[in-house]
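Questions regarding the structure given below will be posed in turn.
Apart from one protein chain that is not included, each protein chain of the complex appears where it belongs.
Showing chain A:
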Amino acid sequence: MLLKIKRVPTVVSNYQKDDETVEEGGCGRNCLSKCCIDGATLPLYSCKNLNKSIGEKSESPVKFLESLVLGEWEDRFQRGLFRYDVTACVTKVIPGKYGFIAQLNEGRHLKKRPTEFRVDKVLQPFDGNKFNFTKVGQEELLFQFEASNDDNDSGIQLFPSIPLDADNSPSVVAINVSPIEYGHVLLIPRVLDCLPQRIDQKSLLLALQMATEAANPYFRLGYNSLGAFATINHLHFQAYYMAMQFPIEKASSLKITSTNDGVKISKLLNYPVRGLLFEGGNSIKDLSDTVSDASVCLQNNNIPFNILISDSGRQIFLLPQCYAEKQALGEVCSELLDTQVNPAVWEMSGHMVLKRKDDYEEASEEKAWRLLAEVSLSEERFKEVNTMIFEAIGLSSHEVAEEEEEEQSSMNNGFIRVHCPSVKEEEACI
C-alpha cells in the first residue's frame, strides 16, 4: 500500500529568511553545529536522584528545577524569542465529566516547523540535512540537564557556565518556539549525538528523572513517535506546566499484571483512547526500563505511539495509535480532518489545541471523545499489541491471560461500587 508522502521544503531555523543559503564555515546563526559550537557554554543542572523518596508532605514549594525552567523561559519570553504569546491564546475547560481542555491557537499552526519525513514508518534514520536541534540558535537553549546514578554525588548542583562539549554528550533543555502552554520546553537527550526519534532505555530514564526532579504533578513530559505526530526526527521529549488534571489522569484503570520488578501495568478504562498505564517498580529505573522495552517492541513492529509521563514521574501512559494510517487510507471523515488537529501526546491526554475559532467555540466533550476514539487502536488490535508487549517485557502471555480472566470473573459478580462522583456539584453530600 503506497501511502502518500508530502514533500516539504527544509526549514532550518525560525529566524532564517526563506531564500538565505547556508554559508560554509560559520553560518552566523550561533547554532550548535560545528560551525558555531566552539566556545559555547550553558548552565548545567546536575542532580542525583535514582531513588527519590516518594511522599510530598506538604504543598511543596517551587523547587529549584522549576525556578530554573520558569526563570529562563520567562527571560526568552520577554526577549521575544517565541513565535507568539501563548498566554494570549484563550483557553477553557470543556464542560463535562472529564474536563477536556481546549485552546484556540491560530498562530501555532501557521508558524510551526512543518513535518519533513514520511509518516508511515516509526523508525527512520537521522538525516543531518533536515531540520534538527543542532541547527537551533543557542539562545533557544536554557540549560544542560544531567541526573547521575552515582551515590557519591552531592545532591543538586547548578554550574552557571559549562562548555558544550561533544565528548560529554550533553543533554539540553530548550524552549519550544511554538509553545502549547507557558513553559513549554524540549528535553533533547545527548543533543550532539544526533539520535533519531526513537525510545531507548537511557533516554527514557533521563526524561523520567527530569519529571521526578521537577517534583510537580502539573509538569508532565510527553513523547511522540514518528507516525504519531512527531514533527522532527531528532530525539526529544516535550514538557510544560498546566496546573490542573489532564482528562487521561482522571480515567480509571484496571490492573492487568505486575512485573518481577514490581512495575504494575494497567489498562485504561472509560477513556476514548486504549492504552497502558505503568506505575510502581522497585526503582525509577525499573519503571523506565519496562516502558522502554514496551516502546521498543512497538517501534520494531512499526506501531506509532505516544508516551505521557505524569504525576512527577510516578505514572507513565503508553498510547499506541493509528490515526496517520487511517488518514493515509482515507478512512477519517472530513469533519475531523477539517479541524486539522494532529493528535499527538497532549491531545491524547485531553489537551486539545484548536486552529479554528468555530472549533473552539463549539468544542464539546463528545467531539473530543469522538476524535480521540478515531485515533485509538481497536479493542482487538489493542489486545494483539498487548500480547506483543508482554512478550517483549518477559511476561508470559499465559500468566497475563490468567490474571485477566480472574478480573473478568470478579467483575461479573456484579458489585457496583458507590462512589461520590468527582464532578462539580452544588451541595454534594451535605
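The working rule: a contact is a pair of C-beta atoms (placed from the backbone, for glycine too) under 8 Å apart; a residue touches a chain by one contact, two chains touch by 3 or more; residues count from 1.
Quick note on the criterion: contacts and distances are computed from a predicted model.
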| If you look up the hidden chain in UniProt, what protein name do you find among "Syntaxin-11", "Trifunctional enzyme subunit alpha, mitochondrial", "Protein TWIN LOV 1 isoform X1" or "Unconventional prefoldin RPB5 interactor"? | "Protein TWIN LOV 1 isoform X1"
| request: Consider the whole complex, including the chain that is not shown, and state which of A:T91, A:T115, A:S178 or A:S376 touches that chain. | output: A:T91
| field | Contact partner of the left-out chain, one of A:F100, A:Y223 or A:Y241 | value | A:Y241
| task | Sort through A:L42, A:L68 or A:A239 and give me the one touching the missing partner chain. | result | A:L68
| query | Thinking of the whole complex, not just what is shown, which of A:T134, A:T212 or A:S266 touches the missing chain? | reply | A:S266
| message | Need a quick check: the contact residues on chain A for the chain that isn't drawn. | response | 53-62, 64, 66-75, 78, 85, 87-93, 99, 157-160, 181-183, 217-218, 241-245, 249-250, 252-255, 264, 266, 269-270, 279, 311, 314-315, 403, 406-407, 410-411, 413, 415-420, 422, 424-430
